[in-house]
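The other protein chains are all here in position, but one chain of the complex has been omitted.
We call the chains A, B, C, D and E, going by the order they appear; numbering starts again at 1 in every chain.
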Amino acid sequence: MPVVHVHIWKGFSEERIKEIIEGITNVFVKTGIPSHAVEVIIHEIPKAHWGIEGKPATESRKDSKPPI
Amino acid sequence: MPVVHVHIWKGFSEERIKEIIEGITNVFVKTGIPSHAVEVIIHEIPKAHWGIEGKPATESRKDSKPPI
Amino acid sequence: MPVVHVHIWKGFSEERIKEIIEGITNVFVKTGIPSHAVEVIIHEIPKAHWGIEGKPATESRKDSKPPI
Amino acid sequence: MPVVHVHIWKGFSEERIKEIIEGITNVFVKTGIPSHAVEVIIHEIPKAHWGIEGKPATESRKDSKPPI
Amino acid sequence: MPVVHVHIWKGFSEERIKEIIEGITNVFVKTGIPSHAVEVIIHEIPKAHWGIEGKPATESRKDSKPPI
Partner (left out) sequence: MPVVHVHIWKGFSEERIKEIIEGITNVFVKTGIPSHAVEVIIHEIPKAHWGIEGKPATESRKDSKPPI
């Protein structure tokens, strides 16, 4: 405990993913939970499979890109 | 709000996926929620990793196919 | 197949929840999937436990309400 | 994008939950994502419904408590 | 690893829930994974919020009951 599921667009660099894992873990460590108890599971979703505003993000968020 | 996670077998065509995103978004728009607030996340699962009746669907649902 | 998880704020009326279940099921029925194969699971989340813009929605979306 | 689902034991104080929402959001803001795009959904699970080591945490983690 | 999320109707007895946690953990222990690495998270969903066949299970599965 805790278990954290993160859903992001495909394309974040491995460096950004490491920062996300480390950053989220630290949020819980600050509350007194040991880091070995924190699991952070990253789910990569292609932009074409992420709907927002009724359309795939490839159309409705054409200019947004995952951070590299 | 809302966030909708859809789990389907791998193999739906992009056209079907667009219809799913649009259709689910409209269900919420009809209740008065703006479409920009609706996120629909599609998780594709290979049939071999979807168990039903105690077996992978590749065995227990051999003749079912995702809509193309 | 499919399995759909819907995450909404606590407070939707039972009538709205029925419409969501029926509407999402129909999206798949239109693609040729039989309605008995569609499972729609509704997760109600208190607004205080739904973060948006770095704060609970009770603060950052004070004036938004679930549809009744 | 992103959507983050956090699963924790029931019993975190509202103050801790606010810190979790704010802290996780900031992890993404640091990568350049605007805070209004980050949704953090907190799922509270009773310890009796969280299994670890083959038993409910009420038995296998009798002395662990959520941070208040 | 692994993390298992179980979604069931509200109403399973605590005895059944213990059996589910123990049984699922054992499935992984048999593959050589230590039991302390297996987390089983039980999500109880009211029958009225579980849609099947386009209706809440309170209507479409009126006679089914969770095991007590």
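In this section, a contact is a pair of C-beta atoms (placed from the backbone, for glycine too) under 8 Å apart; a residue touches a chain by one contact, two chains touch by 3 or more.
Note that the coordinates shown come from a computational prediction; the quantities given were computed from them, not determined experimentally.
Chemist: Report, in label order, the displayed chains that the undisplayed chain touches.
Modeler: Spelled out, the missing chain touches these shown chains: A, B, C, E.
Chemist: Quickly run down the residues of subunit B that touch the omitted chain.
Modeler: Interface with the chain not displayed, on the subunit B side: 7, 43, 45, 48-56.
Chemist: Mind listing the subunit C residues that contact the chain we can't see here?
Modeler: 1, 3, 39, 41
Chemist: When the complex is taken as a whole, what residues of subunit A touch the one chain not shown?
Modeler: Residues 14, 17-18, 20-22, 24-26, 29, 35-36, 38-44 of subunit A touch the chain that is not shown.
As a working rule, only the chains that are shown with their structure count from here on.
Chemist: Could you run down the chains that neighbour subunit A and subunit E together?
Modeler: Touches both subunit A and subunit E: D.
Chemist: Hey, what angle do you get rotating subunit B onto subunit D on C-alpha, to the nearest 5 degrees?
Modeler: To map subunit B onto subunit D, rotate by about 180 degrees.
Chemist: Can you compute the centre-to-centre distance for subunit A and subunit C, using the mean CA position of each chain? Integer Å is fine.
Modeler: Using C-alpha averages as centres, the distance is 22 Å.
Chemist: Identify all positions of subunit B at which a residue touches two or more other chains, and write them in rising order.
Modeler: Residues 1, 3, 20, 24, 26, 39, 41 of subunit B touch two or more partner chains.
Chemist: Could you draw the chains as nodes, link the ones that touch, and say if you get a line, ring, star, complete or other?
Modeler: It is other, because the touches fit no line, ring, star or complete pattern.
Chemist: Every touching chain pair, please?
Modeler: A-B, A-D, A-E, B-C, B-D, C-D, C-E, D-E
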